[in-house]
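Note that this is a trimmed complex: some chains were dropped, and none of the rest were shifted.
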Amino acid sequence: MVAGKKLSRFAMENINKITDIVIITTGGTIEKVYDELDGTLENRGTHIKNKIQSKLRLPYTNVAVYPLLNKDSLYMDDEDRRLIVMTVKDQLKKNCPIVVLHGTDTMSVSATKCFEEIHDLKVPVVFTGAMIPLGFEDSDAVQNVTEALLASKLLAPGVYISFHNQIFKLPNVRKNKDKRTFEGF
Amino acid sequence: MVAGKKLSRFAMENINKITDIVIITTGGTIEKVYDELDGTLENRGTHIKNKIQSKLRLPYTNVAVYPLLNKDSLYMDDEDRRLIVMTVKDQLKKNCPIVVLHGTDTMSVSATKCFEEIHDLKVPVVFTGAMIPLGFEDSDAVQNVTEALLASKLLAPGVYISFHNQIFKLPNVRKNKDKRTFEGF
Amino acid sequence: MVAGKKLSRFAMENINKITDIVIITTGGTIEKVYDELDGTLENRGTHIKNKIQSKLRLPYTNVAVYPLLNKDSLYMDDEDRRLIVMTVKDQLKKNCPIVVLHGTDTMSVSATKCFEEIHDLKVPVVFTGAMIPLGFEDSDAVQNVTEALLASKLLAPGVYISFHNQIFKLPNVRKNKDKRTFEGF
């Protein structure tokens, strides 16, 4: 790997500049919501913007949420992944870092697809999600989103999975169900 | 700035490697604790390790806490800062990233001191703290610690303040009281 | 209703006496737990004792948990309700107030059964549950348990549903799904 390609972005920018970040939401555990009428825990649309605003302080970050899908990633098919790749490509025109919220079960499949089909990246594309939905007291969602936002500012252009304070560069990343986290291989 | 010096560390490492990080605690708002017997909110010793373990998932991070001071940073003097510099220097022998928890009011003074007096860094030294103590529902402490830990893995060697999802490289960083955050100048 | 039968119990007791309370757990939304391995939210056993100890201060209350069932109350049958009635009867021998944690969908059915089949009560039997499980940030479970414990100390002998800071004496209580709470009728 060539050193120059791993430059952290922030070094070249105005230190007080506000960073625009696009968050593409696709569903997944991280955004599952409990419905007290029927007792189900399902993807029903994104609420990440409100959560970010109520839980995090981001005076230098301007988040734009692009709601794409509301799917448990176990049920994503090729068409869904084509849509994710197309949307990432389209959002890349804004020339700002992209965070993709995605179910953990097939996150590495979608991230690999982006890695294979999107070239000449000028910004990082960072996938993340959660083992436990936002809204649970012991959720890892806020941690993972916090880290993905920061990672998307610091990393060199490329496709990554950010999870549990660790950054994995695609390809060769997978979920390790037993360890309840991701790993490289 | 030469590109090669800004290399993000993780690119050169085993992707699943567990990172050792030293957290040096000095007190500050972030670690102020309420005493229900006398109603005071003061620095009484560090509890960051327990908080990290109960709030964050860090399967690839091994945190060692070095409790140095328990001071509101408004009351730190030259001697305290000498002690911080000496301790950072000493902990640097472990060759792992360092996070310093510090009061916000004079964080930039201590960080500048480290920047001026510690040379040939081979790892990042990342200062952070909080506007509202750990233990409050609306504290920014967990966010800031989460970010500082990740930043300490991703940044090139140097002295930084990490705060509210923004990284400021020393020198020329200060607290902006009105904006309730840090800024470069 | 005769006034004398509605006497609040505490008036006749040593004011600093520690009250023993039996909590019978039957499952229900209140105790549904998220499994991050398979993404299900289900009744898997009781954890109310730990929750009570970590969330509430009860220096004058000695809670004994009797784990009976782990059922969504929609799936309770006559046999389950016979078991609940039998268990309440059995626990009444301890002569201390009883709180029953129960799913909301058929809570009034089980409570009515207890009302009809248990006579000569000398303590209150207080049913409660939750619209959103313990473990969610916006759960009403801790509120309902807090209230049920206090109600079980203050109420005259009888069978009650305690929910959302309101006490309903059996019979003629039902869940109002639209209002997401209980009501008398």
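Assorted remarks:
To keep things simple, chains are lettered A, B and C as they appear, and every chain counts its residues starting from 1.
We take it that a contact is a pair of C-beta atoms (placed from the backbone, for glycine too) under 8 Å apart; a residue touches a chain by one contact, two chains touch by 3 or more.
What you are looking at is a predicted structure, and each value in this text was computed from that prediction instead of being measured.
Every protein chain here shares one sequence; 3 sit in place, and the complete assembly counts 4 copies in total.
One rule holds in what follows: only the chains that are shown with their structure count from here on.
Each step here moves to a touching chain, and the least such steps from subunit B to subunit C number 2. Across the assembly, the mean Cα position most removed from that of subunit B is the one of C. Of all chains shown, the one whose average CA position lies nearest the global CA mean is A.
Taking CA atoms, the transformation carrying subunit A onto subunit B includes a rotation by 180°, reported to the nearest 5.
Residue numbering shows that subunit A and subunit C use the same positions for more than half of their mutual interface.
Distance between subunit B and subunit C, defined via averaged C-alpha coordinates, is recorded as 47 Å.
For the pair subunit A and subunit B, the distance between C-alpha centroids works out to 25 Å. As a whole-number value, the distance joining the C-alpha centres of subunit A and subunit C reads 42 Å. The residues of subunit A that reach two or more other chains are 131, 180, listed in rising order. Within the complex, the subunit B residues that touch subunit A are 1, 3-4, 6-8, 10-11, 15-16, 55-61, 131, 140, 143, 146-147, 149-151, 153-156, 164-169, 172-173, 179-181, 183-184.
Those residues of subunit C that touch subunit A in the shared complex are 29, 32, 34, 36-37, 39, 41, 72, 131-133, 135-138, 177, 180.
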